[in-house]
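For chain A:
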Amino acid sequence: MRYERPGTAKEAAGLLAEEKGQAFLLAGGTDLLVKLKMGMVEPDLVVDIKHMAKANEIQSTAKGFSIGAGVPGARLGEHKALSKAWPGVVEAANLIGSDQIQGRCTLAGNLCNASPAADSVPAMIAAGAKAVIVGPKGRRTVAVEKIPTGPGQTCLTKGELIESISLPKPAPRTGDAYLRFIPRTEMDIAVVGVAISVTLERGVIKKARVALGAVAPTAVLVPAAARALVGSKLDDAALDKLAKACSAACNPIDDKRGTIEYRVRLAGVLAKRAAKIAFNRAGGQS
Partner candidate 1 sequence: MSNATLVSTVVNGDAVQFACPTDESLMSALRDRVGLTGVKEGCGTGDCGACSVTLDGQLVCSCLVLGVEAEGKEVETVEGLANGDQLHPLQEKFIEHAALQCGICTPGFLVAAKALLKRNPNPNETEIRYALAGNLCRCTGYDKIVRAVQAAAKDMRNKGRR
Partner candidate 2 sequence: MIRVGDGPESIEVGAESVAELMQALLLRYPDLQEHLDRGVAVSINGQIFRDDWTVAIPNDAEVYLIPRIEGG
């Protein structure tokens, strides 16, 4: 196994493009090293992207935030402006694993691992995050919900990698929240995850985005659930509609972590709870 640590994204893309065998990116390594240990992958090349320029930076701009592909979860939690702007995204990222995992895991890695149950992905989708992709043909920007195409699969083509994640500057009176269900209090993979962001106007929800995790082959944006919220002050009727829309959007599997029935049910339960938190954060009063 060849191990490389390029200094730029372009250089990294070049290494990936040239490799004839199995190539993997190493950011936090919290998924890759597990796969190595279990013998699930046998890489010919591992490209450590943490030494790329700006890979470890969180940049605040007028448009929002740009989060380097190597920034670990713990750093997101320490970033005051980001935590204030997108508390749901930061909470979701900070729910991934233990403090030890937080020292390593990254948003870009969580996204590219493409697990349907990835905690940060629904939160990024609800926040309208975009991934900045660098490849042999240059740079492109893609909405986060378009990146995963199936369990373990992404739309990235050979030679491409995510350089950073960008989050918009939230509109005034916007609040977001992410909740997941796990059997224990920590250390589990989400059985269901729900992320919601809402923007209010005079106390009424004007815009909403709702995303679900662990209930379909990928994290999904649920426009019908968002429509259930828009125009409401988060009254019981809106919450019931939201729960129904979320449950209806589920296309889960039965596995060791949960049954279809349970996941469908929980999606609705968590959606209501997450909506209340997001609504309150946006300054709403239900």
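Per the selection procedure, all candidates are chains of the complex that A comes from, given by their letters.
Heads up, the rule we're going with is that a contact is a pair of C-beta atoms (placed from the backbone, for glycine too) under 8 Å apart; a residue touches a chain by one contact, two chains touch by 3 or more; residues count from 1.
As the structure is a prediction and not an experimental result, all values here were calculated from the model.
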Selected neighbour of chain A [touch, this complex] from 1 or 2: 1
Footprint of candidate 1 on chain A - complex, ascending: 1-3, 26, 28-30, 33-34, 36-38, 43, 46, 48, 50, 72, 74, 97-104, 185-187
